[in-house]
Structure formats: structure tokens, C-alpha cells
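Selected chains from the complex are presented in situ; the others are not included.
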Amino acid sequence: MESERYTRGWETLKGISGQTGERVIAALRDASPELARYTIEFPYGDVYSRGVLSLKEREIATLAALTALGNAQPQLKAHVHSALNVGCTREEVEEIMIQMAVYAGFPAALNGMFAAKEVFDERDKAESP
Amino acid sequence: MESERYTRGWETLKGISGQTGERVIAALRDASPELARYTIEFPYGDVYSRGVLSLKEREIATLAALTALGNAQPQLKAHVHSALNVGCTREEVEEIMIQMAVYAGFPAALNGMFAAKEVFDERDKAESP
Amino acid sequence: MESERYTRGWETLKGISGQTGERVIAALRDASPELARYTIEFPYGDVYSRGVLSLKEREIATLAALTALGNAQPQLKAHVHSALNVGCTREEVEEIMIQMAVYAGFPAALNGMFAAKEVFDERDKAESP
């Protein structure tokens, strides 16, 4: 059922990306409700809920791809949050960025690392009393 | 020490990619001995031997990046071999390709999947009596 | 319903891309039945059947994107067939390639044009007695 995919996707998205994901979807709904619906249904309702790979492994793949492509910084930052939410450590996020120097070059790796650092700092700030 | 990085890189490369990697390096040495040396030293001597991420997690990151970039099919095929060598199942490789449809589009995912299929077939052939 | 999306997608795909599309899906099914299903459901069952843009306008967008990205020649050739099937003339396909010189550079435009020429020649051959 269509509605089943949406419901499953929305739960998966919230479980992985928390408030960050909810904010992205809210902004997207304001721009294009249909694209927001597809973003919930296909990536989250279909793909992220398939199993086979753990959510941590999926976020490793996503961080690698977005860092290598280098043209989607807002999504990269959102997925650094997601990766940390599903069990990646900051050290592991850093390792992915270092490895991308090999496959996509140093500028892509540096920009990925700076994006990750911004997320780390946001989270430190949010957690500090 | 320079020679330590080279030795460590060469052992790591052989451990991960086996004969496929040795053949790539042999061809590369024929074209540029210096680029072959750097390929052993930096990606393998420095990066792949850092720990923190498991080799399986590193190959997940690499397959994701190369599939998303979509402009390095020979390296993608070599890393499908490597991923299988370090413990990824064929189903997990397939999942990475499916996930790349989300981040890099369906053509990138399809071409990644076709490259993986070629490697699966090569391995079936090599193993058949 | 899931099956509705699949059915609609399959009909849309066959209507647009004919035997070329059927062959691509058959090869993809052999490599990954799940990715084949998603390819029918999301691009064709969801997106291409939305209306708003005509199928000709959609194929113009697709040819432009694939030529600009430059890393998916098999899909580009398949969509040159599709574009011609839904009413683009060869002259219009050529114009898109020329325009891509502006946005993605001359090498992308030339490679797009050579891919289109291969399709034109295939079709001439198929039609000749």
C-alpha cells in the first residue's frame, strides 16, 4: 500500500535523523509537498527499511557518497547527524572523510571534514548546560 | 619511514584485493612507477591500515563513493572484488547499489549494479570446475 | 497500492522506451530483481506518469541531465530512443547536445552527440529493408 510505504518511511526517517530530518521535511513540504512525499516513500519507506545492511553501514555509504559528490553540503550535514544517531562515533565519521581523500581528492575530504566539524560543534553546544 | 609505509601498504593491498590488486598495480607500474608507489603508500600504507573502521566498512564507503561518482568503472569492479574478499556478501554489495539510486540517481545505481554483476559472474566462472 | 505503481510504471516504460527499455529491465532483473522493481515503480510508476510536463518535455530534461553528467552513456542512448519515440525529432536531439556545450562543456556535448549518432544509425539500420 502507498500509505504503508509513507508510514514506514516517516517512522524510519524520524528514527534515524530525529529533529534534523523533521525540519528538512518541513522545509521541503513548504517548497514541494510531492517531492517531500517521495523523499519519505522511496529513500526511507523503501530503501532504508530493507535491512541486509545495518543502519550504521547505510550511513557510512551515504556519508561517503555525499562527501565524494561534494555538491550537497546541507544533506551531508544532516547525514552526519544521522550517522551519529545510529551508532557511528565521531572518530568513524572522521575516518570516512579521510578515506574520501583517496577516492575523491583532498578538497572533497576537507570540505566533508569541515561539515562534520560544524555538526560536532552544534551537538556540543546543544548538549552543554 | 617511507619503506615502512610501502611495505605496510603492499601487504594491506594484497590482503584486501588479492590478485586483482596485484594486476592493477603491475599495469600501473608499467605506465607510471611513481604513481604506483603513491597508490600503495597513501591509500593502503596510510589510510586502509588505520583501523577505526573495519575493512568491510571501508569497502562499503569505497563502493558507495565510486558508484556515486560513476566515472571509474575499472576501480569500482576491483573494489567489488575487495569488498567480497573482506566479508561483504553479494546481497550487501547489491544493497549499496540500490542505496546509491537515492543519492546519485538511478543511472549511477544501474551502472554500479551491472559492474557488480560482471564481478559476480567472473567469480562464479573462476570457481566452477 | 504497490502493484498499481508497478503496473502503471511498466506500461509507461513500455510506452516510452519500447523494446529498448524492456531489454534494459530484463538485464537488470538478472542482476538485481529489486533494483529492477524500483526502476519501474519510482521513475516510471511515480514520476513519468505525473503529467504536468509532456513526455517530450520530460525526455528533453533527461537527455540534458544525462549529457551534462556524462557518466551514463548506456542510459543516455536508451533515452535518445525514448525521446525519438515520444515525438522529438533528430534535429531537436541534436539541439539539446549543442546546448549542453554551454552548460557542461564541449567534451560532454561531443560525447552526447556521438551517442545520439549511434542511436540514429541503429534506427536507420533497423528500418532499412
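By written order: A, B and C. Residues from 1 in each chain.
We take it that a residue touches a chain if its C-beta (ideal position, glycine included) is under 8 Å from a C-beta of that chain, and two chains touch if they have at least 3 such contacts.
Fair warning: this is a prediction, and the values are worked out from it, not measured in the lab.
The complex is a homo-oligomer: every protein chain shares one sequence, and counting across the whole structure file gives 6 copies, of which 3 are shown.
Operating definition for what follows: only the chains that are shown with their structure count from here on.
Taking each chain's centre as the mean of its CA atoms, C is the chain most distant from subunit A.
Where the sister copies subunit A and subunit C meet, the same residue numbers recur on both sides for over half of the interface positions. Rounded to whole angstrom units, the spacing between the C-alpha centres of subunit A and subunit B is 24. With touch defined as above, residues shared between interfaces to two or more other chains in subunit C number as follows: 34, 38, 42. Those residues of subunit B whose C-beta lies close enough to touch subunit A in the complex are 42-43, 47, 50, 52-53, 57-58, 60-69, 91-92, 95-96, 98-104. Partner subunit B is touched in their complex by these residues of subunit C: 24, 27-28, 30-32, 34-35, 38-39, 42-43, 66, 69-72, 74-75. Only residues 1-2, 5, 34, 38, 42, 46, 50 of subunit A touch subunit C when the two sit together in their complex.
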